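Below is one structure, written out as structure tokens; comments come after it.
Shown here: the complex without one of its protein chains, the others still in place.
For subunit A:
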Amino acid sequence: MTLRLEAVSCRVGSRLLLDAVSLEVPRGAMVAVVGPNGAGKSTLLRVASGLIEPEAGDVTFDGIPLKDMTPERLAMRRAMLTQDSPLRTRFPVMDLVRTGLRGVPAKQVDAFAALALRRVGLADFARRDVLSLSGGERQRVHLARVLAQLEAGALSDTPGLLLLDEPLSAQDLPRQALVLDIAREHTRRGGSCLVVLHDLNWAASRADSIMVLSQGRVCATGPPHAVLTPDMLKETFAVAAPRVHMHDRSGRPFVVPHDITAAQASETERKAAPCILP
């Protein structure tokens, strides 16, 4: 499925959270959104998911405007992993994953849920209580629910759009790789994925394209090697003396954290020069 945003603007009160943002996530592609805190990354995902309607601009799935789709239809075409869940109730892991499976024949529900749990490496956790799990495990239970929702939608249509809001935030190193590889597997099967990441190296290692967002505007977008440059890091993230290296085998860039120090640029200076346009 192809997601397209055209000149999308979004405002909350007097604050412009997204300013004429355009973006395309084609079928089979994974696009990573990076940017400083408060850049509008999560807002972008909320707009792309249909949770909030933009003030201006169009959002379409395969050419169909989101606002013409019912909530049920939307749920079949896209699923989103949010940053945190307010769940405070005892909830067996398996039951939580099942809530994502609407419209699936009753006989298949358990098989779908079990498969999703296996994919996130929690096959043995089905009967555990969600509240007894670690933060990382809980995040992957929700990922399993999201994957199950996409699988249910794919029963009657092509694979949909996977939206991930900082999916690595609670994961250890091997699980960070697992989560991104699950997303890549989804795109290999014809789905598409838009993921918000803070870790530039994970973004550069897996995404087809990186979009840099700062203060609601697109500063740069393109393949990792074109976007992840010292200049971009200096301007957008206000870090001093960043160095970007190339990984020999993949030809993808990476940033060495040892070189990075927080720049002296004050908040006001950054606001004066929000970004360099490509």
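Quick notes
To be clear about the criterion, a residue touches a chain if its C-beta (ideal position, glycine included) is under 8 Å from a C-beta of that chain, and two chains touch if they have at least 3 such contacts; residues count from 1.
Criterion: contacts and distances are computed from a predicted model.
For the chain that does not appear here, its UniProt entry gives the protein name "Iron ABC transporter permease", which is one of "Multisubunit sodium/proton antiporter, MrpD subunit (TC 2.A.63.1)", "Flavoprotein", "ATP synthase subunit a" or "Iron ABC transporter permease". Only one of the listed residues, A:A79, A:L147, A:L213 or A:M232, touches the absent chain: A:A79.
The chain omitted from view is touched by exactly one of A:R128, A:R184 or A:H247, namely A:R128. On the side of subunit A, the interface with the absent chain consists of residues 49, 51, 71-76, 79-80, 82, 85-92, 95-96, 99-100, 102, 127-129, 132, 142, 149, using the contact rule stated above.
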